[in-house]
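Every protein chain except one is present and positioned as in the full complex.
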């Protein structure tokens, strides 16, 4: 998995408000944005980026496309992503929130069959500081460095990146897998990618209540990850069963009346600790723990 | 592609009238029928063949299954075939006629993705004389030999097999690709299989009016087939646009008012002749032509 | 099964494809309570295309003209077909007319989307501009967009037409259609679109799972009996191949029936009727059923007083020769009174029974041939083993009976 400024990137939904605001920012940051896609707007351009009606129309002029960042309206995202896959795009970042879950199920099935990486939805995307912005991370808060940051939220990710940056700890990459109930790429996938990434020395994992991603991540860390991991889990004080704004924060149960303890902050923190992962009590604690881990020798492969 | 008595075969829809009649005949002919499948009838047996509710239930006791012959009712065929594919079966013969075409489109897409051979629907299936019966060919009319018989109809295939048998010309294999509008395996696929088959010296292709399979077959023969081919096309005298009993006999046009000449007997016969294929005027002429071809040296590879 | 225009448009309306306000007219007087404003188009609801050229569509501006036009159209056969219903439809001012269709392509085994930027009555121009997109994987709207782009559409019209195609595909898939066609899809000066004419063909094999569509069959004399994927009914009336013919053909399976007829024609014979009693691949097929169909088929063919010879060609794995022979023998021995009629028995048919039966030339391939031979030896039928000889025999018999 390589994410560099050499990646050829398109922006689908480039005329949506969010897409139109971030397209020039992504480009200004050094991302090679070769085309924007918005059906019905073909022939125009936005911040110098040529706009096409379809992904495949861009291919003759720009060649193979590595990545698409999708800002389309929620009900148009599935089709946009399938269109990108049909045009040979194999990395897709879904920024848009509120995609119907069954659209995601359909998309994930197709992504699996075509070996396409789907990041998101409801995700600020990926940033490789000073190299590449695939989404809406605020670049000012990030600096290049060796901390790999993986989260499933948006502004809390910025908060933690900023606390690292302020402490002099730059980031090799920051990625949010997205806050909606059904997301494409998972914590274990990204843990694996960062474990194998030469630029990353330590991994910060930012979780929150709801779902079982942190429990699964903890299991994966214990089994397969060699680099040190620091975690933080938001939502210790959250009232149970209250919506905090996105589905990740609903403590869900499998079906009516079948609710195990999975999903609570306690369950997640306990699982991470059992896996040997230090869990910060507050965001500002993360840089201290990262520093202490960087001074320890890296776990050896067994 | 090997079709021998060693093939492990299941019969789906074994309690349907047609399935129940032919299961014992297939078995008596030497086909290794290891299980019958009919939902709701699991636990029974038919002619000594154990019946299961699902294909996957049979796996622990019979091991991997090579082929399924499906006799299920038309609207149950798609599900039965998908179930067989999910259970690892990669050769499927659909005997049943009248499967809705869009069910076939769905099945063919899945078959392509899983590299599954689908023969039929509306097909008497495959017979390898004295070895294997996968379907409803009347065994009495066939004898082992070196003529490969490919058709898209039922009883006319028997007629021609019988005329070959009576003339002392046995068959290496006989297969009907099926009479419905949308079928799985095609003439070119079978021409290729028989061209590569050591047991086959000459190929008899039996077509009929409707669709463009004969035209496509003619093209394929000219391009890629080395063994001699003899053809017969039924329907020279058929009134245009009259239903003869199955969809293959409707001279179809792409959409309203867009009807080319493709599909008529004239078009098919002309295409075959252009490809150098002798076309018999009547079934009884076929054995004579086959004999004359067998006396000629085989075309050399270019 | 084809739908009439007004039925197709009901389906379009149901999935949100824009169609003009319209009203079904069962008799001219219905126009007195017309709920749509004039001018309107009055359109003959027939299954045959090209009614516009033949006077089946009229534009009218007031009730008096409308009633007069309706009278005319109700009495105007289009290629022999009289409308039972008219459609009164609001006028739509079109600036551009597109052609759109979704159809199954049997040779690539996939649905295809067809579109032409030049739709309307001039079919040749539409064809010249026709674009095609194959829906090779599961449908997603981008296939529709791909077609719209290929048609040369841009801007808002690109999206509007994409949406119409998407809805057409939705119908196609959910209703098991063989064809859904809009011609023209009109575009007005404001960029709004409207389906002005539509054609829908429902797949017959799938009708059993679409009760609402099956109920739209206005042509079935069986009425609204539920279609089910059972053995197809034998036709009630056989169509005539050669009106001067004297030979009837009865065979099993479409290919075999055609081959038999081909042989007869090649030998100079004139078949008047042919009947395929059905192949062997129906999941419900039992020997009993096939025998029954054989007897019903003989009954049907022998009703035709013009037939001198019936050529029976049965090649079967399901049905042994002796069972075929027994059925034939049973048919010949039946007392007329106990024959279960296939349709309502008319006097004319009863009358025909007293006429001598045509000669039956029987050709059989299958098991138990010797038993069949013994059975048929006791009947006036002529059993021939070889197909070419059976054809020759039938021809000789006709000539002999003629003279």
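Which chain is which? They are A, B and C, in the order written, and residues in each are numbered from 1.
In this text, a contact is a pair of C-beta atoms (placed from the backbone, for glycine too) under 8 Å apart; a residue touches a chain by one contact, two chains touch by 3 or more.
Since the structure is predicted, the reported quantities are computational estimates derived from the model, not experimental observations.
Student: For the chain that was dropped from the view, give me its touching partners among the shown chains.
Tutor: A, B
Student: Thinking of the whole complex, not just what is shown, which of A:3, A:52, A:71 or A:190 touches the missing chain?
Tutor: Considering the complete complex, A:71 is the one touching the chain left out.
Student: Would you indicate which residue among A:85, A:99 or A:231 is in contact with the undisplayed chain?
Tutor: If we include the chain that is not displayed, A:99 is the one touching it.
Student: Looking beyond the chains shown, say which of A:16, A:56 or A:83 touches the absent one.
Tutor: Of the listed residues, the one touching the omitted chain is A:16.
Student: Residue-wise, where is chain B in contact with the chain that is not depicted?
Tutor: Counting over the whole complex, chain B touches the hidden chain at residues 39-43, 53-54, 56-57, 78-80, 82-83, 86.
Student: Please output the residues of chain A touching the missing chain, sorted low to high.
Tutor: 13, 16-19, 21, 71-75, 95-102, 104-105, 108-109, 120-124, 136-141, 151-159, 162-163, 179-183, 206, 208-209, 211-213, 216, 232, 234-239, 242, 244-246, 248-249, 252, 254-258, 281-284
Going forward, only the chains that are shown with their structure count from here on.
Student: Which integer distance in Å separates the CA centroid of chain A from that of chain C?
Tutor: Spacing between the chain centres: roughly 56 Å.
Student: Once you find the CA centre of chain A and the CA centre of chain B, what distance in Å lies between them?
Tutor: 51
Student: When the centre of a chain is set as the mean of its C-alpha atoms, what distance in Å lies between chain B and chain C?
Tutor: Each chain's C-alpha centroid was found; their separation is 26 Å.
Student: For chain C, give me the residues that contact two or more of the other chains.
Tutor: 137
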